[in-house]
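Here it is, the structure in full.
Every protein chain but one is kept in place in this view of the complex.
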Amino acid sequence: MHVSMLIKFEGVSFKYEGSESYAIRDVNLDIRRGDFLLIAGMSGSGKSTLLRMMNGLIPHFYRGEMVGRVLVDGMDTREASVAQLARKVGLVFQNPDNQIVTLRVDREIAFGLENLGMSREEMIYRVNYALSKLKIEHLERRPTYELSGGEKQLVAIASIIAMKPEILVLDEPTSELDPFGAARIVRILKELNREGITIIVAEHRLDLFAPSSNRLLVVHEGRIKFDGDPREVLYDDPHSLGVKSPGVVKFAKDHGIKERPLTVGELLKAMTR
Amino acid sequence: MFDPLGMLEIFKTGQLESVYARLNPLVKFILFIIFIILPLISTSFILQLFSLVAQIPLILMSRSGRKVIRSLRASTFFILILIILNYITTNNIIFSLSMVIRLLVMIIASAIFMSGSNPSEIGDVLSKMKVPTSITFSFIVALRFIPVLADDFMNIVASQASRGHEVERSGFIRRAKSLLPLLIPLIVIAIRRAQQLAEALESRCFGSGKRTSYITYEVKFTDLLALTYAITVLLIGPLLATLPPEFLLLPFR
Partner (left out) sequence: MIEFRNVSFRYERSRGFAVKDISLEFKVRRIYGVIGPNGSGKSTLLRMMNGLIPHFYRGEMVGRVLVDGMDTREASVAQLARKVGLVFQNPEHMFFSESVEEEVSFGPRSVGMDESEIEDSIRWSLEEVGLWELRGRSPWSLSGGEMKRLSIACVLSMRPTFVALDEPTVGQDALSKDSLINLLRNLRDEGKGIIVVTHDIEWLEELDPDEVIVLSKGSVYERGPPEDIFSDVRGLVMNQLMPPISYLIEDLLRRCLSVRSAGNA
């Protein structure tokens, strides 16, 4: 079966203008359609830089020196504009307050669609789609300044989902959410992934995301140190790379459990055998 | 009597439910423009008085009666000063009164428009009138971020207060210096927000081509009624302007 390469990094290095060191170095990465990719690493490790290279913000919005090339569904990000790439790659940023630009939730979700010159019927359909996907129908007419931190994060994600990108990239989407809210986001992403959308998430909260992802990338000092099955790396002591093991992994290791569970459910199964 | 903040109160955009608020925003804007132009057609006292009276239905429709009265009360001092100054320079009491009433008409027209429309509507009207997207958009974004930056400022004040900081009351230079620990973080945070916002906008294809509109407005019966009223007023006004002010005293003779 032919598995298409959706995003390809070929020997990519990047140095921000005015910086002395490279933010990322010699990155070779093939992201397949349908992947649920989790990217972990310390702050300043290069995670955010990687994400911004996927929709063209680097090199169009951020100046600097770029080596190598990034292909998104065949398009070279050095040639295609951010607007062109943003139709395929939806990027949700860390701070929802700095993404919300309108005064009402439904207008906010429609904002990106208006930029794309969509017809009104299609926009109405998509706004409803995004609201129901994130289960925030009750927020439709809410003024944006009345939203809580968690609600803002949901609205920011809804605004990008409405654009129906093939690839959804999120930079720490659960920072404002409590564990229950964060778990909800993971469920929604898993659902979207099952529907065929490629998901790429940069996160610290591995305990929540690792079980749902099929691939884990660990970035350290600008290089990719590990790329593969989440189970393998998490049981391999990533602490030296600044990555904290999920509680389940620690428990399993402490109690000498041979199977490598990632969730409490898997752990219990292994223990009650 | 001297209350500058009270004077400004009428301009606050409110979410008051009223017949006026439900009008098509373009119609609201046309009404607003007409009542700005009307008193400017001539200096006739009768015209000014007519303009003022003709706004009363609008005041009622937008339920801003209380607001108007409150701000008029707050501006009494200012109004009296204007009348007196005008009289001193022109020695014509009727003319002075006309000028002041003209000013009031224009202020009331603005107040009705501002408080009867929400900012998003105003933005929609501006873009419909082909004002460049960058301007309308800046307007909306500014309104969107005012509460955010206000919050940031509150947090900054609390943080610095917890380090023993107090704003100096005496001496201009000392006062300015003591504001630095409050203003510098605010500016840094505002710039950072602006930068992240720009990134997010790029990533949502802003400015990449022709924009369409999610929100549309209908033209209803009340809109046509309001427009008819406005046009009628605009036609009657100049006619009345040709009458001499003594005309008003006729019923008393």
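Note that the chains are named A and B in the order they appear, and that numbering of residues resets to 1 at the start of each chain.
Here is the rule we use: contacts are C-beta pairs under 8 Å (C-beta built on N, C-alpha and C of every residue); 3 or more make two chains touch, one makes a residue touch a chain.
These numbers were taken from a predicted model, which means no experiment stands behind them.
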If I consider the whole complex, including the chain that's not displayed, which of B:52, B:189, B:215 or B:240 touches that chain?
B:189
Considering the whole complex, which of B:159, B:195 or B:213 touches the chain not shown?
B:159
Residue touching the undisplayed chain, where the options are A:65, A:178 or A:259:
A:178
Residues of chain B in contact with the chain not shown:
152, 155-166, 180-181, 184-185, 188-189, 192
Pick out the residues on chain A that sit against the missing chain.
42-44, 148, 175, 178-180, 204, 207, 239, 242-244, 246-248, 250-251, 264, 267-268, 271-272
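In the analysis below, only the chains that are shown with their structure count from here on.
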Per the C-alpha centroid definition, the whole-Å distance linking chain A and chain B comes out as 43
Per the touch rule, the chain A residues reaching chain B in their complex are 52, 55, 57, 60-61, 81-83, 86-87, 90-91, 93, 95, 97-104, 106-107, 110-120, 123-124, 127, 144-145, 159-160, 163
Could you pull out which chain B residues touch chain A in their complex?
118-120, 137, 140-141, 143-144, 147-148, 193, 196-216
